[in-house]
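A single protein chain has been omitted; all remaining protein chains appear in their positions.
Note that the chains are named A, B and C in the order they appear, and that numbering of residues resets to 1 at the start of each chain.
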């Protein structure tokens, strides 16, 4: 592709992202090889990443692993770029990959899952809540360990959708 | 593509992005290889007019007439636009148009003044300080009354310069 | 003492408790909903847990999420703040079941006090004066009618499970009773899930006076003086002050010792408030107990020099009261104004939007409790309290003048953002209020309704 074509392409993508992404954007970078478009917005309000940057020594340690909320833009861009969908925890609790300690995990990296197929459970108040895939696809990454505490909204797994029904 | 062409291209894209994107932008970078355009906006900050607009009921009443300081930008634009030069008070005190109560005023509207010609006095601590024209020109407006208290920097008269030596 | 306390709340009160924890060397765990995730309040906690989406019932009212968050972080106690789960005996019980100290009274005491009918019965048994009316819930309209006739009109109907001014109805004449009674029952059933109501004499021009109580687990209880909260709009407090003005020392002594007696009799523990109605002859009547920290606890702190949250944490941890009644010396006068994000031109509807500039007042004897800042986004999900401004002075008029100064310099601005500040300043400037001759009728009078 010529540089000229490429620029038009990048611009289209930048605009498209700005249009489609929700939330207060801070920065969009679209790059291909040496060609790049970067747009940065003025800081309209306090965003989570700004908080993280401003944290003093006695800063909060996020209880579990970095939640989805902490870097929404980066995550979204990544998932758009790589066409991945995240499965997030619908509650605070403890994530388990298998129905019981002795059992095989529901899924492993590389597995193909169907929409609504169980991929793990989150235990909260001694109740086990099944977590299901939101779309059909391939499990490309499992972000939390077995028996790990998770927050509301925390990403558990990344899936590369095989169809478009539930890619987002 | 030549660098020249490329620059035009990049600029077009930068302008297009600025136009099409919503929200308060902070920065746009458009790059292709070694060629790059970066535009950065000033951060929003507290401006004097914003302060004035935000003043509550119990706001300061400026002691004398609105000082030059209160609307610097508007003033500048006006004097640039109309090609007028202001003569401002160099001190807090009382402005007099004439050397004594019975005397004629130093100048009146329509008078032509030469650079350094006295146009009034400001009395402070019982000392009379001559005020002189900063440029030659025609007196088009006298902004303060005789025996009126003035602040530092307060505009006293507007002069339409007849030459360019001291227009500002 | 606790090692780690989870604060099951948001906004200024979560910050208030986090400050106390930090000052006492206790680690704090904050919880937040998605709506609050960008909030700079989160930097005040040592750890934070994202507990749910914006809707209160799925986040700050979500007991399961809060208990799980406490377990995950290894907290040993839960501070409920005010509102949300703070007066929910079931939640207090679940905390205990999960080996967490609930920072508040025991669940059964809280349950008894939350049922106004039980609370009235308990206090009547302890000899506390009640307004003439039905102690127990009314069973039938006929019972309501005969009770109302006996008490004499006007009367007020209240929900047994109510609180915070919700579900009350004033009846001025017998003809209106039946409609009001049935409507009140329906409302109570809808709002509180409990249709029981009771009635008592309605005193239009009374003062709302309350006593701050602090009790430990060893039968010791003290009070931290009185507060007057007569400046209310539809039973929502706008201005609180302490000590209660224009009452004789004898009345103040009587009302405070009555409250302590009542609290100890029912086995109350922790920080709480006994609310009374005081008529123009300084006769006082027990209304209800708030079994939690209150918004206006700051007023008591300013006049006594006692950090109530510090003490609350200590007694909850099983430490005997560190103060005797003689240690509590009320000094000077304090006033609190609630700055809410509300639009007085739209009947005080909550406003939302970006607060571009937020410059709180400062200077001598001026305290501000707020979670807001320049750039804060006031959302539609929770209550509209933006900041509490509290001032102290050696005397009441000095405090009023200082508050007028403080509110005058408070800048809150942004597109569409409106606050209660102008309304508060009207009250402060009111002649009757300055003379402390006002009653709960003051705000309706100023608003012309």
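To be clear about the criterion, a residue touches a chain if its C-beta (ideal position, glycine included) is under 8 Å from a C-beta of that chain, and two chains touch if they have at least 3 such contacts.
Bear in mind that the values here come from a model prediction, so they are computed numbers and not experimental data.
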Sole touch to the unshown chain from C:182, C:331 or C:346: residue C:331
The one residue from C:174, C:394, C:422 or C:444 touching the chain left out of view is C:394
Given C:367, C:418 or C:438, the residue that touches the chain left out of view is C:367
Missing-chain contact, candidates C:11, C:114 or C:375, resolves to C:375
Note that chain B touches the chain not displayed via residues 43, 45-48, 51, 55-56, 58-64, 67, 69-70, 91-94, 124-125, 149, 151-154
Omitted-chain footprint on chain C covers residues 15-16, 19-20, 22-25, 40, 43-44, 298, 301, 305-307, 309, 331-332, 357-360, 362-370, 373-375, 392-394, 398, 401-402, 404-405, 408-409, 411
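Convention: only the chains that are shown with their structure count from here on.
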Taking each chain's centre as the mean of its CA atoms, chain B sits from chain C at a distance in Å of 54
